[in-house]
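One protein chain is absent from this view; the other protein chains keep their places.
Should a chain be cited, it is by its letter among A and B, assigned in written order, with residues numbered from 1 in that chain.
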Amino acid sequence: MESAKEFKKVIDTVSTLLDEICFEVDEEGVRASAMDPSHVALVSLEIPRLAFEEYEADNHEIGIDLEAFKKVMNRAKSKDRLILELDEEKNKLNVIFENTGKRKFSLALLDLSASSVKVPEIEYPNVIMIKGDAFKEALKDADLFSDYVILKVDEEKFVVHAKGDLNDFNAEFEKDSSAIISLDVKEEAKSAFNLDYLKDMVKGVSSGDIIKIYLGNDMPVKIEYTLAGVNLTFLLAPRIEG
Amino acid sequence: MESAKEFKKVIDTVSTLLDEICFEVDEEGVRASAMDPSHVALVSLEIPRLAFEEYEADNHEIGIDLEAFKKVMNRAKSKDRLILELDEEKNKLNVIFENTGKRKFSLALLDLSASSVKVPEIEYPNVIMIKGDAFKEALKDADLFSDYVILKVDEEKFVVHAKGDLNDFNAEFEKDSSAIISLDVKEEAKSAFNLDYLKDMVKGVSSGDIIKIYLGNDMPVKIEYTLAGVNLTFLLAPRIEG
Partner (left out) sequence: MESAKEFKKVIDTVSTLLDEICFEVDEEGVRASAMDPSHVALVSLEIPRLAFEEYEADNHEIGIDLEAFKKVMNRAKSKDRLILELDEEKNKLNVIFENTGKRKFSLALLDLSASSVKVPEIEYPNVIMIKGDAFKEALKDADLFSDYVILKVDEEKFVVHAKGDLNDFNAEFEKDSSAIISLDVKEEAKSAFNLDYLKDMVKGVSSGDIIKIYLGNDMPVKIEYTLAGVNLTFLLAPRIEG
């Protein structure tokens, strides 16, 4: 991959939700999907072979400890080129940063098998396309007053709402606001979600990135975006209100 | 107000000294003054209506929890416009950041009544006008060796002095130093003050801001400066040496 620093954000995000992951590698690219340990959120990522400058792979399942992978990726410098290399003999994944000199980290493989959990194909009534940092900041705002957040959409606007004991927060993104790329609404929807999970899901997003939010009533929210050529998809079940 | 980020510094400073505040609002602007909980320091602020781009207000007393206000203001981004709006019906102060989208924080009002404490009108023998960061840095230097500081002034210079058990510190600002704007001295003065309070009082100051220090013998020190169009005044009693 060209930029180690960009790929670092992908691993940063995924490692907040998962402890370990099993990458399924084949000629077409790399895929992985898994439930988080508490089985509330689904994480899925896909790296098409085109995301790599060069790509050469047979069929493999590569189990990785994400804590170790994250520590390694945090050592990436802004001009490092990233090479991922499977050493079958030693049973290691080599993570190589090329710049001045060559720094090679060899990570022990875990004995995992690929998850059978895939992102279910659900038809959603509404799709919101929003600038990543606008959504991310609204979640951080909401975090001041509550540990869950209500996402609402109608034909006019997308709303992020948090209600605390004393104070409350409301972010309104009108259809024609510069934060909104598009608002595709078939039926008004409103659902509550755990805020920590949502914040983790958009952790790697920075200004310029665009997020797709699929929202319905009594449906899990689906969040999609692309980081460093990696397609990330997250699913989070709605919060059942007592 | 035009810049939320600037006003944030005002609330940051005031909230280190006070837990809650009652703003008195009328046609002319906003005022508040209060003693800190330990009754050592007096804090006073005045926001003339001209500090606002637009201003529309009747007479009101608005009691606010400064911890919550500070948390909200810390969410201000550099290009956010700030709107303050009293919602009498819901008994809330709306703090609105406008940028891409509109983020509205609603803070519950506290049942406070305006303080009767005002800044007393004292005639001071000496007034020092000094660049804010020069004074602020000297206080931080002094903090290495002591928890109080001695401020001294004569016709030639303004001195910040700290005496530790082993080591000591001295900052000398000569009349013609570039840090000094003016030195208006009628009688030599020297007094000791609690360093933590002084540091809190100049917390929001950055380079470019100018501080007015009113200093006498056996008198409280008075510190005045303007941040984001807000006039801030602080009074601190001298330390009685044992």
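What we mean here is this: a residue touches a chain if its C-beta (ideal position, glycine included) is under 8 Å from a C-beta of that chain, and two chains touch if they have at least 3 such contacts.
Predicted model, so just to flag it, every value in this text is computed and none were measured.
The residue touching the chain not shown here, chosen from B:150, B:171 or B:189, is B:171. When the whole complex is considered, the residue among B:138, B:151 or B:227 that touches the unshown chain is B:138.
Mapped onto chain B, the interface with the missing chain covers residues 131, 134, 137-138, 140-141, 144-145, 166-174, 177-180.
For chain A, the list of residues touching the undisplayed chain reads 68, 71-72, 75, 77, 92, 100-108.
The rule we apply is simple: only the chains that are shown with their structure count from here on.
In this entry, chain A maps onto chain B through a rotation of 120 degrees when their C-alpha atoms are superposed, rounded to the nearest 5.
Here the CA centre of chain A is 43 Å from the CA centre of chain B.
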